[in-house]
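As structure tokens, the structure follows; a few thoughts come after it.
Left out: one protein chain. Kept in place: all the others.
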Amino acid sequence: MYVKSSKNAFWIVLFLIPLLILFFFYFVYPLGFIFITSTLKWNGVSKPEFVGLQHFISNFQNKTFLLSVKNNFIWLFANGFVQIGLAALVALILARRPRGWKFLRTVYFLPNVISQVAIAMMWAALYNAEYGAINQLLTAIGLDNLTHNWLGEYATALPAIIVQQVFYIGYFMIIILASVMTIPDSLYEAAEIDGANVWQQEWHITIPMIKDILVTAMTLAMAYGLRHFEATFLLTNGGPANRTSVLGILLYKKLSALKYGQASSISTTLVILGLIMIVVIRSTIGRKSSASDLTQ
Amino acid sequence: MSIVRTNGRGTTQVLGNTAKWVVLIFFFTFTFIPLLWLLISSFKTNLELQLKPFAMPEIWQFANYANAMKISGLPRLFLNSIIVSTVSTGLTMIVTSMAGFVFSRERFPFRQGLLNLILAGVLVPIIALMAPYFRLTNSLGIYDSLWALIFTYTAINIPISTFLLYGFMRTLPRELEEAAIMDGTGFVGRYWRIILPLTKPGMVTAGTFVFLFSWNEFIYAMLLTSRPAVRTLQLGIRFFTSQFFTDYTSMFAAIVLTMLPTIVIYIVLHEQIIKGMTSGALKG
Partner (left out) sequence: MKSIVRGLALLLIIAFAVPVFANGGSDAAVEETGEIVLSFPTFWVGQDSKSGPLASLLEAFNNQHAGEIKVLLEPNPDTDGYRDKLNTQLSSGRAPDIFVFNPDPTSFQYYDSDILFDFTDELQGSWRDNFVESYILDSTKDGKTKSVPYEIGITPIWYNSDLFAKVGVNTFPATIEEFWAAADKLKAAGIVPGSQMTGGSNAWTSMLWFSHIMGSLGGPDVWDKPLTDPVYVKGAEVLKKLFSDGNTTRDAVGGDAGVSGGHYMAGDTATFINGPWYIGRIRGDAPEVHAATRLAAAPKIGEYSGHQIGFMLSNLAAGNTDDPRKRDAIITFMKYMTEPDNVKMVSESAGSLFAVKYELGADADPLQREFVRAASEASFVIGHFQSQVDVSVIQEFGQALAAMALGEATPEEFVQMLIDAQ
């Protein structure tokens, strides 16, 4: 039921204005700036030169760019399905309030509180080929042939960074948990009386009730997969041989090289890919869920 | 109420219990070890950190903490971080809860288009916005002030916060408002007295995110300020990095010191979630 009255129009506008002003200055204007500079050859100091879509064309002919797009999609799936799946699993378990659940909820979230720099350092040390804990452990149990230079080999570098990231579920777990906790206990009581076991309860009650928030979390996680930058930057800077490169890394490299036009063309590509992603989510997993209305 | 959601009975329970604890302990290890590692490493020398990253320090280097305390103007940096993070979290919450309310409860022209546009902001790679934000901040006349950071952080977090609050608000049953409208509650009353209290868990979730973002942000903190008087903690922590090497262990000590308040704030905020939920009208 929507409340309709012309008196509301005043309030609707008033409630939206602060957001719209900020959004205009901090998103619409910068994106305009980026779209425009993506058609320029510009080093920031000399006169810009209009080149049309040339940056986009050369991007799509560039091996590293294509590799980065591919890696971004791997991140998108890893974040959207694996990370959210794990976050949902843990949220469902914690919602049943096992012993120490409050403590665990806090601990699971803590990695989000520490700086990524410190976490990345630890993982670089774990993965290091010479003095890393993983190789030392493998050697200790006689599996020398399984040791790797984890962040320096084609086959292991990308999986190593992904493993490091997807298990940090804290933030999404909290979002999902907050939603699960709002489901009235009476629903579970009724199911219990009907003889439904835990799995049935989760499947038939919890999952449908949190579907909206799952789609929301998944969309966010996937958007972060496209925007992924920090962990890769800190652990491999895209190496070895660009095998772990993502568009964010490429974008940063172009900025450092004073290639503002190319950098903007990469940003533009990221935004377009994101919009496509939203359309796809809307027409697949988001369909019928009321969250689909987010993106109609 | 906690007796109600039990863990099933018989073999299912045993199996389920084992699996459950395997999962919980795995994630505990995964998330707790970095903290422990950070703490222990903050007492090492840099060479030890590099060569024996998982051993105990040979001599506990309390000097690292002394170094961390020596960051010039630490109390000021701390205060600035608190001001910037709190104010931008507050502003984001006000701005996006009002908008979220309107988007989720009202129907008006361009509603869907606007909402999509704002949500698309989640997709923008923030690092690409350095040049526009720098220009904007200068032409707003707020360069080198805390406002530069407050506005930037508030704005950057608008899409995600709107996204989350809108998501929470739209799940609230409309019957709640219908009753209130019968009682003559106006527009603002519906927002302030009905929807906002029920959105508390969502606000805490979104607020935590904004706060942590603002607390940990580095690139714009450096780009948009220059006087030490308006800088934040993240810049202080970076005092241990220099052109050719980084004193990681002292930096870790600084991270540990500055992390404590965030953890406290986090725990306090999350008590609020629980309170928000138990006092919420939704409990069945």
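Read from first to last, the chains carry the letters A and B; within each, the first residue is number 1.
Throughout what follows, a contact is a pair of C-beta atoms (placed from the backbone, for glycine too) under 8 Å apart; a residue touches a chain by one contact, two chains touch by 3 or more.
What you are looking at is a predicted structure, and each value in this text was computed from that prediction instead of being measured.
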Touch with the omitted chain, as defined above, among B:Phe239, B:Phe252 or B:Tyr266: B:Phe239
Contact with the hidden chain (one of B:Pro75, B:Gly141 or B:Gly184): B:Gly141
Contact footprint on chain A, counting only the chain that is left out: 14-15, 17-18, 21-22, 25, 43-46, 64, 128-130, 132, 149, 151-154, 157, 236-242, 253, 255-260
Sites on chain B contacted by the missing partner chain, in the whole complex: 45-47, 50-51, 94-95, 130-131, 134-135, 138-143, 147, 151, 186, 188-189, 191-193, 218-219, 222-223, 226-228, 235, 238-247, 250
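By definition in this document, only the chains that are shown with their structure count from here on.
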Rounded Å distance between chain A and chain B, as computed from the means of their C-alpha atoms: 15
In the complex with chain B, residue positions of chain A that touch it: 1-4, 7-9, 11-12, 15-16, 18-20, 22-23, 25-27, 29-31, 33-34, 44, 89-90, 93, 95-98, 104-119, 121-122, 125-126, 128, 131-133, 167-171, 174-175, 178-179, 181-182, 184-189, 192, 197-199, 201, 212-213, 216, 219-220, 223, 226-227, 229, 247-248, 251-252, 255, 260, 263-264, 266-267, 270-271, 274-275, 277-278, 290-291, 293-296
Residues on chain B engaged by chain A in the complex (per definition of touch): 1-2, 4-8, 12, 16, 20-21, 23-24, 27-28, 30-35, 37-38, 41, 49, 51-54, 94-96, 98-99, 101-102, 105-108, 112, 114-133, 136, 140, 151-152, 154-156, 158-160, 162-164, 166-168, 170-171, 174, 177-178, 181, 187-188, 191, 201-202, 204-205, 208-209, 212, 216, 234, 237, 248, 251-252, 255, 259, 262-263, 266-267, 270, 273, 277, 280, 282-284
